[in-house]
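All protein chains but one are shown at their positions in the complex.
Up next, subunit A:
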Amino acid sequence: MSFDNAYESLLEGDQDAHWAFGTGFHESLAGVDRALPSTVDTAELAAYCLMLGDDALILSQRLAQWCSRAPELEEDVALANIALDLLGQARLLLARAGEAEGRGRDEDALAYLRDEGEFRNVHLVEADCGDDFAATIAQLLVFSTYRLALFTRLAGSADPVVAAIAAKGVKELAYHRDHAAQWVLRLGDGTDYSRERMLAGLARVWPFVEELFAPHRIELGLAEAGVAVDPAELRSEVDGVLDTVLSAAGLTRPEARPLATVAGRAGRDGVHTEAMGYLLAEMQHIARSLPGAVW
């Protein structure tokens, strides 16, 4: 029996028989109307989906860099799982961006063939925490708290596809936030050394927090149309959650000056930090060296 790829054999015949007890997989966007809403500027919708998709794609790449290098095997799997959740969100959002854009670019073209200036992600996700686990946990805590607050609201978006993606993402993000919070509690309230590392990790990512809540022209326009959310509205909820986690861990918010913008332009405008180019070089290298290659 031959199959084009290894996964096909798993789907043959009685699907359930192939699994120890994992069954009942479902397509998360099944039955969602993909027609573009007539009331919305499709170019703006495309740009907004890129913002949401790029945030997930870039943090997914950052977390994937922990593969085989996490402090523990179990944590290695956990970070990879979270990275894969975010990659799934990115794929759906980039595919939607491609549809809305209408220039024939699919999710792969958008992920692998855009240059740095075309990426719309916030600086927080591109920050290179290297092998600093506490900084990665701080990055994940801030991002998942922000994105969970955002997606909870986006589940009511006027674009049915964005709404469905957000509704699916809420459960994933709730877990990501919990995972990060569990580690902040243990590192912050652990030993003197772990507390010091956690504080340093928080200080490292805190300059990127302000940008999360700075509304972009596209976000404001689409928020008016009921498609997007004005990120400034998320601030009090996100601050509240972060303060709760930090205080339970015996920590306080670091004092950090927000990273400067370039004449008001930042990640959402395609203006990135130095770390971004290196990340893209690694992420896009194979796809650009071997155009059209498939497994």
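In this text, a contact is a pair of C-beta atoms (placed from the backbone, for glycine too) under 8 Å apart; a residue touches a chain by one contact, two chains touch by 3 or more; residues count from 1.
Everything that follows uses one rule, which is that contacts and distances are computed from a predicted model.
Peer 1: UniProt names the one chain left off this complex as which of "1,2-phenylacetyl-CoA epoxidase subunit B", "Signal recognition particle protein", "Circularly permuted ATP-grasp type 2 domain-containing protein" or "ABC transporter domain-containing protein"?
Peer 2: When "1,2-phenylacetyl-CoA epoxidase subunit B", "Signal recognition particle protein", "Circularly permuted ATP-grasp type 2 domain-containing protein" or "ABC transporter domain-containing protein" are compared with UniProt, the left-out chain turns out to be "1,2-phenylacetyl-CoA epoxidase subunit B".
Peer 1: Which residue among A:27, A:72 or A:255 touches the omitted chain?
Peer 2: Residue touching the chain left out of view: A:72.
Peer 1: Of the residues in subunit A, which ones touch the absent chain?
Peer 2: 19-25, 71-75, 77-78, 81, 178-179, 182, 186, 191, 193-194
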